[in-house]
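The structure appears below as structure tokens.
Here the complex is missing a single protein chain, while all its other protein chains stay put.
On to chain A.
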Amino acid sequence: MSLSGIYILDLKGKPLISRSYRGDTETNIIDKFISLALESEEEGIGQPIVTHLKHTFAYIKYNNLYLVGVTRRNANVAIIFTFLHKLRECFVEYFHELEEESIKDNFVLIYELLDELMDFGYPQTTETKILKEFITQESHKLVIAPRPPPAVTNAVSWRKEGIKYRKNECFLDVVESLNLLVNASGTVLRSEILGSIKLKVHLTGMPELRLGLNDKVMFENTGRNTNKGVELEDVKFHQCVRLSRFDVDRTISFIPPDGEFELMSYRLTTPVKPIIWIETSVERPGRSKAELLLKAIGQFKKKSTANNVEILVPVPSDAISPKFSCPYGIATYRPDLSAIRWIIKSFPGGKEYPLYLRYNLPSIQAEDTEAKAPITVKFEIPYFTTSGIQVRYLKIMEKSGYQALPWVRYITQNGDYQIRSN
């Protein structure tokens, strides 16, 4: 592991702010970066890792900025990328926006943060909630200088002591995103559910929480009926969850950070049929004409309703005056997206809505072929999970013994939802 330095550059490669951690690189080494990155982008590869002599630059792009890590060693590159993303998150949490202006406006603070987040190229404390305890935006005029909060180095490094709430509450959101790849004939090539359980915690003190799910493996272990259980293929937890305990008896127990955070994510690859399926039939009456009939079909429970459904139907960028009509929803032609955007505010399960689309093409065909973009669909279905996962209980225990109420919501939305067109 270990980074030689962190640089934040603008799109032209001018360093806005930087911090060298190991003193083993020339200060101007970063000048080499931008041409390398652009070269890689121009070649169409755009790998996030470029090299110059013995230096490796690993970078991410965000809002017209490059966040670049430089190393001369065989560094743990997984750490570098996770750290750079963490850095981005941390800055966003501190200044709400991370862009050229906000960097200039907060350069003193950024130097302080860079000093605290990493030492000699090794990531240190990166929990923004804790950092905010002792690295604050306003300068300290107080005589009492801040001290490192115990949480910085504690086993519970994500929650400070002495938090108080008048009303103790805990909100739990189960959000499932559906990744789907379907070919033009309707065969599901790939389907995947990415679930996420998010918590908003307003709890006093150091509460112990235990979450119960209808986890099939646990049902099996405890000899219960497994029919109602859901088999989670891979589960990832926030660092507050005791992983070894989960490994032993699948209990999810933890002391939560304060406020909002993602407790866990899970993945299932059970075959799922397209919740919203788009059937397309194309007719080409002439070389330069195309007529399409699209049918959006809601293949989910009748009592559920999908909200804010947005269907992007790609049309060739050189299409001339696309004409379209739809009895339900609103469709608009978006030349900037080379697509028809069809929005249906409310889409009950089992319904079927059509869209007619017609356009002309120039009689001379362009030299280079265009990418065949897929149809993409966005949607949200509340009170519904594709996987059937359920929260069985959320137990909250604190030594003061207060009663706290857990609130649970479910929602299914689109993830990477693509239907290939022909």
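Definition applied: a contact is a pair of C-beta atoms (placed from the backbone, for glycine too) under 8 Å apart; a residue touches a chain by one contact, two chains touch by 3 or more; residues count from 1.
What we mean here is this: contacts and distances are computed from a predicted model.
Engineer: According to its UniProt record, what is the protein name of the omitted chain, chosen from "UBC core domain-containing protein", "Peptide chain release factor 1-like, mitochondrial", "Ubiquitin-conjugating enzyme E2 2" or "AP complex subunit beta"?
Structural biologist: So, among "UBC core domain-containing protein", "Peptide chain release factor 1-like, mitochondrial", "Ubiquitin-conjugating enzyme E2 2" or "AP complex subunit beta", the name matching the hidden chain's UniProt entry is "AP complex subunit beta".
Engineer: Would you mind spotting which of A:85, A:392 or A:409 touches the chain that isn't drawn?
Structural biologist: A:85
Engineer: Among A:35, A:124, A:270 or A:325, which one is in touch with the chain left out?
Structural biologist: Only one of A:35, A:124, A:270 or A:325 touches the chain omitted from view, namely A:124.
Engineer: Looking beyond the chains shown, say which of A:265, A:386 or A:413 touches the absent one.
Structural biologist: In the full complex, the listed residue that touches the missing chain is A:265.
Engineer: Touch as defined at the start, partner being the missing chain; which of A:301, A:372, A:392 or A:409 qualifies?
Structural biologist: A:372
Engineer: Over the whole complex, note the residues of chain A touching the chain we left out.
Structural biologist: Chain A touches the missing chain through residues 1-2, 15-17, 21-24, 43-49, 51, 54, 56, 58, 60, 71-79, 81-85, 101, 104-109, 111-112, 115, 119-120, 122-127, 134, 137-140, 145-148, 152-155, 157, 179, 181, 183, 189-190, 192, 194, 233-239, 242-244, 246-247, 262, 264-265, 267, 269, 368-374, 416, 418, 420.
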